[in-house]
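Note that one protein chain of the assembly has been removed; the remaining protein chains are unaltered in position.
Think of it as A, B and C in the order they're written, each chain with its own count starting at 1.
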Amino acid sequence: MEIGVVGLGNMGSAIAANLIAAGHEITVYNRSPEKAKKLLALGAMLAHDPAGAANGDIVITMLANDDALEKVAFGEDGDGLIEHQGKSTVHLSMSTISAQLARKIAAASVAANKPFVSAPVMGRPDVAERGELIVMAAGDKSSIARCKKAFDAIAKSVHVVGDRPERANIVKLAANFMISAMIESFAEAFALLRKNDIDHHLFLQIMATEFFKSPIYEKYGKIIADEQFDTGAFTVKLQEKDTRLALAAAIESEVPMPFLNVIENAFLSAIGHGKGELDPCVIAEIAAENAGVRIRAKR
Amino acid sequence: MEIGVVGLGNMGSAIAANLIAAGHEITVYNRSPEKAKKLLALGAMLAHDPAGAANGDIVITMLANDDALEKVAFGEDGDGLIEHQGKSTVHLSMSTISAQLARKIAAASVAANKPFVSAPVMGRPDVAERGELIVMAAGDKSSIARCKKAFDAIAKSVHVVGDRPERANIVKLAANFMISAMIESFAEAFALLRKNDIDHHLFLQIMATEFFKSPIYEKYGKIIADEQFDTGAFTVKLQEKDTRLALAAAIESEVPMPFLNVIENAFLSAIGHGKGELDPCVIAEIAAENAGVRIRAKR
Amino acid sequence: MEIGVVGLGNMGSAIAANLIAAGHEITVYNRSPEKAKKLLALGAMLAHDPAGAANGDIVITMLANDDALEKVAFGEDGDGLIEHQGKSTVHLSMSTISAQLARKIAAASVAANKPFVSAPVMGRPDVAERGELIVMAAGDKSSIARCKKAFDAIAKSVHVVGDRPERANIVKLAANFMISAMIESFAEAFALLRKNDIDHHLFLQIMATEFFKSPIYEKYGKIIADEQFDTGAFTVKLQEKDTRLALAAAIESEVPMPFLNVIENAFLSAIGHGKGELDPCVIAEIAAENAGVRIRAKR
Partner (left out) sequence: MEIGVVGLGNMGSAIAANLIAAGHEITVYNRSPEKAKKLLALGAMLAHDPAGAANGDIVITMLANDDALEKVAFGEDGDGLIEHQGKSTVHLSMSTISAQLARKIAAASVAANKPFVSAPVMGRPDVAERGELIVMAAGDKSSIARCKKAFDAIAKSVHVVGDRPERANIVKLAANFMISAMIESFAEAFALLRKNDIDHHLFLQIMATEFFKSPIYEKYGKIIADEQFDTGAFTVKLQEKDTRLALAAAIESEVPMPFLNVIENAFLSAIGHGKGELDPCVIAEIAAENAGVRIRAKR
């Protein structure tokens, strides 16, 4: 298939590379074109604006936040991606964005009679590189069906959430919330254990391996227990952005979510203490400091 | 080995039955002796007071709360279990109790020169029946070693936390906290999804099977998603008791734990709304009601 | 002076009436004109659109929320109040709106070279009727100075917060937060007292009269202690709207505010339980119900 990929951060680049590897014809666009180099070497073509990537079978957008996607979708003067998108080109939005923006793009796409699928993903960049993302997709069935071969190349599973695109985004935000809640749970438990001079690595083992039996608990728990917060994989600031979107969805929906408030405040406190560029797991350091436990982080 | 079992609730009875099945000689005591019937039929002997079960190789106490264990351990007039415990009989305390009481019993045991091991467990009654408990043990090494055959009959793993008995209790309370945090996380996420008419069973599947890949997430998530809160396995009131102990440990240790506060308040609210005898997962109903989602619980 | 008043809810009407009483020439506009009747009888003139009220010395806008003010200020097709505002007419915005919208209107006013003062107020409608509002004003000094006679007619005090208009809005949102925090404080304290069968009216007297010596504590405390939540003065839904704006300001500013989260959740829970049209003080009922205290509200 002919597929455009707009947005070549860690996630977008990994997705594009996997699509190329699966034999698709890829056209890429990124605001700063040097990020495209590696993909061009793999055989991708370069578009000079988002519109230039929007006339194949699918155009994937994978951008950093609402602002970036809004600019791409609507352009500065109404001449954005939606305007130039092919009549049969599916706009496959994989960014983590607000339900509100998903709704707005969906409405504009309906008005322009252009197919739109919202399909945010779970998985950090290393998971994207392995082509093992979890996709949550929403939109009309036939449009989703037309993305199947693209999904095959980048995801280990695709979950169809329904036909209203923004619902996929709410599912994604709720999933992010579950991850952050696990991190904060470890953060507080470890603070309690460490204050009592108890080996938190042992606790991690009991929890991750014996009890929850979850590789995700192992992975995140290890980052926290080892105090290795310069993973480079993700940052507090990015996770806070996603948490903020979840909070916006909660308030718009009039749903009290006290855990979500605690999480948002933990991320804000981490930023306030100058830890915004570290791994989100660094909120464990905030919890430990509030408990009077001094962490000699191995940075 | 000769083993006494004091306290024949669901947990104590399941432990005693597994010890009998493994060939140990069991003497049981319970305040209301009718609970012993089934075990007597399996070959257990009946003691008429805790002291009567405290002179074999091990005496296990498995009681409902601090009060119950304190009465057993110290008696009404100083003539409790510790007083009558054999010099070489290990008192193996498996109840979920406060760090404070564990410390007090440890001190009294040292003063009386009687071996004491604190070894609370993870696992609901069905897990205890299958002999698959997770044990967290603390005390002196030789005393813990002498309990090995008992552990073999009732547990799938034993984790030695250290030599200060109360630390095993703090680990147990921290583990309970992790479970409650998972429940509240689901509760809030489901409230958000349901308010937006999104299928929360699908979310559960993505989370439990695809992402966390955790049988515990599956088990608890299913209770919540199915709104089957009359499991009989455990109750809000019991979980609130354990949460209260965790909170006491946190405050005594001067560790702020905002998630723990949210959890405690959720359980108190459930009690306040007359749901104290239902499964702890019923806090999802509280979250849903606060969000204006009416649950037609299938009770 | 010639003063336009756009928005004739309880607050706007009371302000207009006081301006008339002080001898000013008033032109009023409201989307549904029947609300103007009483003011016309007092001598006001009627405008047929916001622009028609925007060419005197001052045009006051007092609208229900961001949406309403945004429509008035910018119109549907760019032909809003700012467009038609006289070159020397001060737009005096008294609505409780987001810092974000204040910033947007300020920027548009600068671009159009029209004077803009943001001046939200404290005081419920009865205070507005008595002309005793507290005004927090921000904008350029000369524009604020030109509003002096209008302020004299409606306010007991005017506080100049600075020259960046949105700062007045943040002060207003922070002030609202202080009120809500007082309400929630009473709510929780009363729940504790009532659960212990202690006379909460006595507590109110000690707090309001003896200790804080604050008429505001007396006023709000009495509503809560008397459980008279159908005051008609204000509603949970309106207060939640303001709280939401405060939360938006907090998050935009990256300021963790856990009390604010508790308050927002309390209002959302009140809405979720069908109490959204009652006085904001009704969150005391939520606190009492969560504590298992049944309130026989005298509704």
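The working rule: a residue touches a chain if its C-beta (ideal position, glycine included) is under 8 Å from a C-beta of that chain, and two chains touch if they have at least 3 such contacts.
If you're wondering where the values come from, they're calculated on a predicted model, not measured in any experiment.
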{"item": "Which of C:Ile20, C:Ala36, C:Val59 or C:Met136 contacts the chain that the document leaves out", "value": "C:Met136"}
{"item": "Among C:Asn10, C:Asn55, C:Gln100 or C:Ser214, residue touching the chain not depicted", "value": "C:Ser214"}
{"item": "Residue touching the undisplayed chain, where the options are C:Ile3, C:Met257 or C:Cys281", "value": "C:Met257"}
{"item": "Contact partner of the left-out chain, one of C:Glu184, C:Glu227, C:Asp242 or C:Glu285", "value": "C:Glu184"}
{"item": "Touching residues (missing chain, whole complex) on chain C", "value": "99, 122, 134, 136, 156-157, 159, 161-162, 167, 170-171, 174-175, 177-178, 181-182, 184-186, 188-189, 191-193, 195-199, 202-203, 205-207, 210-217, 246, 249-250, 253-260, 262, 265, 287, 290-292"}
{"item": "Sites on chain A contacted by the missing partner chain, in the whole complex", "value": "258, 265, 268-269, 271-274, 289-293"}
{"item": "Sites on chain B contacted by the missing partner chain, in the whole complex", "value": "244, 247, 251, 254-258, 261-262, 264-266, 268-269, 271-272"}
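The rule is short, and it goes like this: only the chains that are shown with their structure count from here on.
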{"item": "Interchain centroid distance [CA atoms averaged], chain B/chain C, Å", "value": "51"}
{"item": "Where chain B touches two or more other chains, by residue", "value": "258, 265, 290-292"}
